[in-house]
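The complex appears here minus one protein chain, its other protein chains still in place.
Moving on to chain A:
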Amino acid sequence: MSVTAAGAEAVPLGKRIRRFMSDRPLVPLVILLVLLVVALQILRPGIVNERWIANTVKFAIPLAILAGCQTMTMLTGGIDLSVSTVATMAAFIVSTQAVEHGPVIGVALALLPAVLIGLANGIGVGIFRVHPLIMTLGTSLVGIGCLQVYQRTVIATGTKVPAFLSWLGTGVTGGFPNALLLFIPVASLILFVLNRTGFGRLLYAVGDNERAARLSGVVYWKVILALYVGSSLLAGVAGLLYVGLIKAPSLSLADPLLLPSVAAAVVGGTSIFGGRGGYTGTILGALILTVLTTLLTILQMPEGARRILFGLIVLLVTAAYLRIVEDR
């Protein structure tokens, strides 16, 4: 590079900072999150309080779970665009079935389409080598179609969000959102799977170098099948939580979360080309996007401008982040 610092400290400061960031890729994300919160506090003094934090966390959780699906699939070089449909299906089914059959059967029925869609995705991507983007988009459309058919059959029943889901989705106990009761175990599980299990290793391996993984005896389709079923189940769980938060099941309930879930994973440092990233970054990414949304809302911009700004910021942050973290 151009900086030729004389003397003993041959490594220029900028490079040292980049080394540091590259070894601890979460640091810049935390800094960004803090900056956003500070900006919010400056623009609306007093807004950042206990209630606001609980609220932000509540809205960030369903996004963070869906972004977990994206993180895991993106680690293998894939993506799961059916998560919003799966979440919506789970939410809608539980709201129509739990009234009649009770919560346990209701949840089981709600997660059934999740498993089916996950299996279809896994078979398509893992065995028939359909591109994940196309495969999951296809199953997503099929799923929404099925849900529309299903809706006609339950028009008479009407929808009702089960009480335990509302409690979980919106309730706050001692300043902490109840949703954390679900999220902490789920997040711990994802982190554990990715960092401490053989399956997690294989996700990274398949995404980093599929041929190397194959030569080491990794059977691609088995990994991919398990992955997409897991991702779908997780999306179903996120849907159950989300309907408890929104309390109004509809056929497009989780759609607004789809692209932010991808963005959260990308902002959090997971490469869409596979092999690199992790769930901690994704959680921070989900928080950053949620705070950013609040920030853009209180600026009282028209919806269009807000979206434009949101998109630009996501692009900028991702580009800048990769610049900082990639130490070449």
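Everything below uses one rule, namely that contacts are C-beta pairs under 8 Å (C-beta built on N, C-alpha and C of every residue); 3 or more make two chains touch, one makes a residue touch a chain; residues count from 1.
The rule is simple: contacts and distances are computed from a predicted model.
Participant: Look at the options "Aldehyde dehydrogenase", "Amino acid/amide ABC transporter membrane protein 2, HAAT family", "Spore germination protein" or "Ribose transport system ATP-binding protein" and return the one that UniProt uses as the protein name of the missing chain.
Facilitator: Its record in UniProt gives the absent chain the protein name "Ribose transport system ATP-binding protein".
Participant: Of A:L141, A:V219, A:A248 or A:A319, which residue touches the hidden chain?
Facilitator: Hidden-chain contact among the options goes to A:V219.
Participant: So one chain is hidden, and I want to know which residue out of A:R51, A:H101, A:R196 or A:R307 touches that hidden chain in the complete assembly.
Facilitator: A:R196
Participant: Considering the complete complex, identify which of A:A120, A:M135 or A:A205 is in touch with the unshown chain.
Facilitator: A:A205
Participant: Given the full complex, what residues of chain A touch the hidden partner chain?
Facilitator: 23, 192, 196-199, 201-202, 204-205, 208-209, 211-219, 222, 226, 275-276
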